[in-house]
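This view holds just a subset of the chains, kept in their places.
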Amino acid sequence: MHDIVIKNGHIITSDGVFIADLAIDGETIAAMGLDLKGRRVIDASECYVLPGGVDPHVHLQMALAGRVSTDSFESGTVAAACGGTTTVIDFVEPKPGQSMLEALAQRQEEADGHVAIDYGLHMSIPTWHAAADERLAEVPASVDAGCATFKMYQAYDGMILDDVSLLRAMQAVGASGGRVVLHSETGPVLDLLRAQALEDGHIEPIWHERTRPARLEATAVHRASELAYQAECPLYVFHVGCTESVAEVVAAKVRDVEIHAETCPQYLLLTAHDHLDGPDGQLYVCAPPLRDHDDQDALWQALADGDLDVVSTDHCPWTRAEKDQPDFTQIPGGVPSIEARLSLVHHFGVNEGRLTPERWVEVCATNPARLMGLTRKGVLAPGYDADVVIFDPLRAKTISTDTLHEAADWTPYEGLTVEGWPRTVLSRGRVIVENERFMGALGEGRFVPRALES
Amino acid sequence: MHDIVIKNGHIITSDGVFIADLAIDGETIAAMGLDLKGRRVIDASECYVLPGGVDPHVHLQMALAGRVSTDSFESGTVAAACGGTTTVIDFVEPKPGQSMLEALAQRQEEADGHVAIDYGLHMSIPTWHAAADERLAEVPASVDAGCATFKMYQAYDGMILDDVSLLRAMQAVGASGGRVVLHSETGPVLDLLRAQALEDGHIEPIWHERTRPARLEATAVHRASELAYQAECPLYVFHVGCTESVAEVVAAKVRDVEIHAETCPQYLLLTAHDHLDGPDGQLYVCAPPLRDHDDQDALWQALADGDLDVVSTDHCPWTRAEKDQPDFTQIPGGVPSIEARLSLVHHFGVNEGRLTPERWVEVCATNPARLMGLTRKGVLAPGYDADVVIFDPLRAKTISTDTLHEAADWTPYEGLTVEGWPRTVLSRGRVIVENERFMGALGEGRFVPRALES
């Protein structure tokens, strides 16, 4: 007699979809089988049963230039939970003079007691940090503390690593068994193009895209992949949004670079022409920028073919007021999707025939768990954490700030009706969402130390 | 209380490897879980537990030019079972004047009552058959009878389909929801090159390879893939053995052809130079021919990358006496590996770091099951057939005709010691191999109707 049995669902694994029961004992999946018995039974007939979503790229209550991103650990993780995501990975950003472990402790303190679901943290290596040998020497300690993935930037004052710093940091991470997660753009060149556009009087949001040519973005991926090869360091490229960067990821694999990459809903579903160039263009500023329909086709195809591995969100919302700025260079970047991710990819991916259900689960849960070292997440199998989503593929849901649990006063998907939404969500055996209502408790989520496969 | 529980094995699925128990009730997998209880318990500690191997390309007691291939349904399926393969797919070859269903019934009659494991049958469409409209009209009936895969040849008198026949046959198969499985070589051109070589006095086995240039092989794959595209018919290319053909398969995918492909142990492990050109060269004649070490690297890489989907055997042995012929054109083609396939791919693939354990299982069981429409095979999950292999990865086994159950008086792998061998094998819940001894019964295997995913 198991604690909980989820009955008759269509269980999705990488091997396929099959009807069976899923049993949970305590925090753990105990069995998948036929006719399992439980003290509590949850019917999942006509529903998919899948591992809880893993979103490896979120920015909750992130401080940036005097502002804080709109979703707190509370609102952000509740929204994630309601959307079927049971693990998020956020960031530690050490301040000047601060050690990695100090910064980690501080960030954990901000999250612990506030999060509705489990979370991990990427360790950022900012400009000053990469320049300091004693700071790079902390990399192994960060790995030991469960932060085995290191965020680096090829753009942004204060964060940017030039090629030399990037190589040195990659060498340190590679030697410690970590993985780099990378914001890959050619920052300084873009800064020049942005300044020249402003000089020419261009202030509209669409210039955000025009001053970040896709071809230049691809050069950043190209050089980073070769530096990673030199450093013998695994590389994971964040938020790939254009055909040219996909091509560089594929080419790097052919050249034996250990490289993986993600995209995000905004790149799959929004375009520069339709959104950045529209009346509320400022809302859609994010970096890298939105691109075109051709790029969307390339991204979906790459997800289907295995050239891209993950759909994350890069969830980083700001309010309408914060987005309202005198020119495109001053708009804080980022768009929200932490809650709708699973459903968006299901609706536009599975329902449109672009992805199989298995692939949907791989890119939203299994792959990010594996690549980020969440060894007990992302898979439905005995012994894994009982993070489970019961997903009703026929549920029509209209996305709106009225119904979402995200804190921002807008969403790119306002008014969009998707078919398929999570009905019930379990986090380590606890039912935290039931019939689309959040039933969990803030603080029940935990920091999850992550360890990469050797 | 289950009928059988396999305890503590390292269960391999596409999602990963995890330690759990596997429960079987009757012929079916009942559960994967922790602490499962069974009337019979089989310990699998320190062993892999995987779905029974699926070999989609075997030729048992195949009549060819007055001879019969060495392994009967009895010896062949016992050998397969002992090597961890629980399903094979053989061929129906309609004779002139014979309908597909008559030929199918006749072939089933030859197998039923003799096979130790389950089997399926590909329906061959020979030259005369493709030319007859009323014969192509039987394709839907063959699909309905569980033969949804149709073997076609681009070579060999009596079997060859020229481009027009191939297109017509593919149109028929595509329209019926079937799949073509193809021997892809440029037969008539090779016949000319062979005749010219003989005229020039070349009789040695190595000329088998020299008169079948890899580049020409690739042109056959190229044209077949484009004909399949025109016909809107899924294509599966048999026994890809050279870099050039792999490249054509990859290129066809980029051109949106629905194409899959397999290779075989002989192409992964043997070479023209080392084997065809050696003292017993005649033994190693098979078509397409063995190639070089570079090709082997390309094949392994393609398996790892997903460019090739399956390792089958094309098991088609002949005795040393039958292989002894006056010139290379008269040697019956084919080599054996039905028993050692799983272990060879484990030893040279997994142990050498070329394939993960998951990928090993995918190419040897999961993928061939899925591509060939074996909807209850190839996966360990509740509700699937309880075809299970307990595989000891540390068992050192020396391959030899003395220990193999194959009937031929030679093996290409004589004296080779591999690390990893199946200890126990179950077919639909029956233990047919225990501690490497065959414990099953001839005739317990069944014909399995196959249905492709739409």
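First chain written, first letter: the chains are A and B, and each begins at residue 1.
Methods note: a residue touches a chain if its C-beta (ideal position, glycine included) is under 8 Å from a C-beta of that chain, and two chains touch if they have at least 3 such contacts.
No experiment lies behind these values; they were computed from the predicted model shown.
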item: Complete-assembly copy number [criterion: all chains share one sequence; 2 shown]; value: 4
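Here, only the chains that are shown with their structure count from here on.
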item: Centroid distance [mean C-alpha coordinates] between chain B and chain A, Å; value: 41
item: Chain A-facing residues of chain B, complex; value: 11, 13-16, 18-21, 23, 25, 28, 30-36, 253, 305-306, 366, 370, 379-384
